[in-house]
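With one protein chain removed, the remaining protein chains of the complex are shown where they sit.
Chain nomenclature is as follows: A, B and C, assigned in order of appearance, with residue numbering initiated at 1 for each chain independently.
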Amino acid sequence: MEFLRDPISFIGNWLEGLLLGWKMAPSAATALIQLLGAFIVGTFSLALVIFTIWVERKLYARIQDRLGPNRVGPWGIFQTFPDMIKIFTKEYITPDGADKVVYNLAPILTVSAVILLWAVIPFARTVVGSDVNVGVLYIVAVGAIGTLGIIMAGWSSNNKYALFGAFRTISQMVSYEVPMVLALLVPVLLGRTMGINSLVEAQTVWFAVLSPLAALLFFFSAQAEIGRAPFDLLEAESELVAGYQTEYSGLKFGMFYVGEFLHAFTVSALTASLFLGGWRGPGAEQWPILGMAYFFVKTFIVYFFVIVLRITMPRLRIDQMLNFNWKFLTPVALVLLIATALVEKGLQLVGQDSMVLRTVVHLGMNLLIVWGTVEILRRSARKERQRVSEPRPVAIAPQTQASD
Amino acid sequence: MIPLSWYLLFAAALFCIGLFGVLSRKNAVAILMGIELMLNAVNVNLIAFWRYLAPAGIAGQAFAIMVFAVAAAEVAVGLALIISVYRRRDTVAADEIDMLKW
Amino acid sequence: MDPLQIIFFIFAVITLVAAFLVVTAKSLVHSALWLILALFGVAVLYVLLDAGFFAAAQVLIYIGAIAILFIFAVMLTRKDLRDAGSQQNGTWPLAAVLAVVLFAGLFFILSSWSSFGMPKPDMPAGANALSDLGLALVSANAYLLPFELASVLLVAAMIGAIYVSLIKK
Partner (left out) sequence: MLNDWLFIGLFFLIVAIFPGAPILIAGLLAPKRTTPAKTQVYECGMETVGDTWVQFKVQYYVFALTFLVFDVELVFLFPWAVAFDKLPLVGVVSGIVFILILFVELLAAWRKGVLEWV
């Protein structure tokens, strides 16, 4: 019974007892179990990619009225394995003039940075890798390491396209980190903590309900951070060959691919944890295994939207991409942060701590900001339409002016 | 247990390496990198003093976070100046940036 | 040696070697990459000092932003500085002597200090360094002024840097 309720920490406790029984020092036993846990979480996250690649390809195909993978196994579910065998036996080609060490380190760093995020994601109340008290900051910091992998890939390839792709990527990722961090400050403010598991525990009402705008801001800026459509300017095939991965081949290229897919799923898991209550759900406190189920259901729902967004949106132009960030997401996030702080403090000063009131006030404030934003957007869109529809000078215009 | 002296010696060594970089490098960008190392050494000291001498206080942490801000401002302006000089004079060697000399 | 000491030792050595390579590497991009390793080593030492917040902030600010800025600056000022030739100026032996003397002097002064080798005290019970820091940063009798000044300083730095780097020839 105990085992069924919470298999993972049951096994953990059993193992610890066993190791201590073997006269092992307690600190060494803890370290060993943590090592094992780290190994399992890492393996699990990589194994997940095999599945998510299939999900994504199938969904992609269905939306485009194709069948998608359908040969290997039922519904083609094992399609990824032959692909893996293929990519494992592909030759590595290192371009002339590449900086060997940096060139080989870059794909490793890119994938590592994504897997590292799983260290702080809580799967259930008791199944948490590590609840460091700076979890949110850790997430952002690890994202910075990913940026580094990309610039290393671009620089070391000794290729103009790669370098251009890397530079574009950096300016995109770096720009979108600003609204992302701002959006992350909202849950920290609402939960008064930075630990991810503590944040999940603080969500008696989901933060997506308390502050839907923050959830949306995080979701969109995270999409840009992953760098796939509609924000896939970094590897815009028609412009930059393949961006920073141009000169990579074989499994080194495959690693970038794995990193991208895993990142998409990880971001969904983060959204689910930070805004959709993570493992919370009826009975999850007593039955941690239920919590895991809730967590994965929520994650896959978010992941579905990530895929749909990727499939249905066209690529943005670079100026549109930057405008969307600096002139839309960032100001909105700043206003939201100020308003959230004011509302929280106001409620505290009035002495109202009923959850219903808090929810209603926060939700109303969010809707107000949304309304204001839409109003401003409508006006600027009207202006933009007028500006574009006005007759503009074309190539021959200077001549006609000169003859006047 | 790590004694305080380890951190202090580490920070001193880091500071001296940074100083060497600042004094010996030709390229202005590299000089700024040396300054970054020196600022980091200072920060290690600040945090170590906070942890060992006044763990209940907050001064060490507050100063360290201010050092972050100052380092960021310094890098931003310093590199912008170097880029600007480069665009005018086509050089980033510190010896050749001598517009103020007469 | 206990495990913590070993970890400290490993990362201290990594950091110092990386720092040395920062100031001696011929290629400036390599310098920047070594700088990142050195900064990461410092972040690990922050963790050992129970300052997790500073470790994360170090990675975020230094590696995520400052190092990227360095790499950009290197790329933008690349033309005349090929990685050939000495990157050291003529007076580097003097600089080396000065650095060594400074280290010796620091060592001498520090080792005569009474609490030089003091062991790590336990964290006082009930202290939450992070929220204490947050409170101190906005308390009028603590660090409110530096807090707001830092913000103004950064704004000034940003506007100045933008102005300097965008003006035409």
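What we mean here is this: contacts are C-beta pairs under 8 Å (C-beta built on N, C-alpha and C of every residue); 3 or more make two chains touch, one makes a residue touch a chain.
Fair warning: this is a prediction, and the values are worked out from it, not measured in the lab.
> For the unseen chain, which displayed partners does it touch in the full complex?
Within the full complex, the chain left out of view touches A, B, C.
> Of the residues A:Ala124, A:Leu148, A:Val181 or A:Ala229, I need the one that contacts the missing chain.
Reading the full complex, the residue touching the unseen chain is A:Val181.
> Taking the entire complex into account, which one of A:Leu137, A:Ala153 or A:Val267 touches the absent chain?
Reading the full complex, the residue touching the unseen chain is A:Leu137.
> Just to verify: which one of A:Trp75, A:Tyr92, A:Phe304 or A:Trp371 makes contact with the chain not shown?
A:Tyr92
> Could you pull out which residues of subunit B are in touch with the chain that's been left out?
Those residues of subunit B that touch the unshown chain are 65, 68-69, 72-73, 75-76, 79-80, 83, 87.
> At which residues does subunit C meet the chain that is not included here?
7, 44, 47-48, 50, 52-53, 57, 60-61, 64-66, 68-69, 72-73, 75-76, 78-79, 123, 130-135, 137-140, 144, 147-148, 150-152, 154-155, 157-159, 161-163, 165-166
> For subunit A, enumerate the residues touching the unshown chain of the complex.
Answer for subunit A: residues 30-31, 34-35, 37-39, 41-43, 46, 87-97, 104, 107-108, 111-112, 115-116, 119-120, 129-134, 136-138, 157-161, 163, 167, 170-171, 174-175, 177-178, 181-182, 185, 188-189, 192-194, 241, 246-247, 250-252, 255, 258, 318-319, 322-323, 326-327, 330-331, 334, 337-338, 341-342, 344-345, 348-349 touch the chain left out.
Here, only the chains that are shown with their structure count from here on.
> Determine the shortest chain-contact distance, in steps, between subunit A and subunit B.
2
> Which pairing of chains accounts for the highest number of C-beta contacts?
After counting contacts between each pair of chains, the winner is B-C.
> Just how far, in Å, is the C-alpha centre of subunit C from the one of subunit A?
Computed value for the inter-centroid distance: 29 Å.
> Pull out every residue in subunit C that's touching 2 or more other chains.
Residue numbers touching two or more other chains: 57, 65, 72.
> Two or more other chains in contact with one residue: find those residues in subunit B.
Within subunit B, no residue touches at least two other chains.
> Okay, in this complex, where on subunit C does subunit A touch?
3, 29, 33, 36, 52-53, 55-57, 59-60, 63-65, 67-68, 71-72, 75, 130
> Please give the residue numbers of subunit A that touch subunit C in the complex, ascending.
Its residues touching subunit C are 27, 102, 132-134, 137-138, 140-145, 147-148, 151-152, 155, 163, 167, 170, 174, 177, 194.
> Quick one: in the complex, what on subunit B touches subunit C?
1-10, 12-21, 23-27, 29-30, 32-34, 36-37, 40, 43-44, 47-48, 50-53, 55-56, 58, 61-62, 64-66, 68-77, 79-84, 86-88, 90-95
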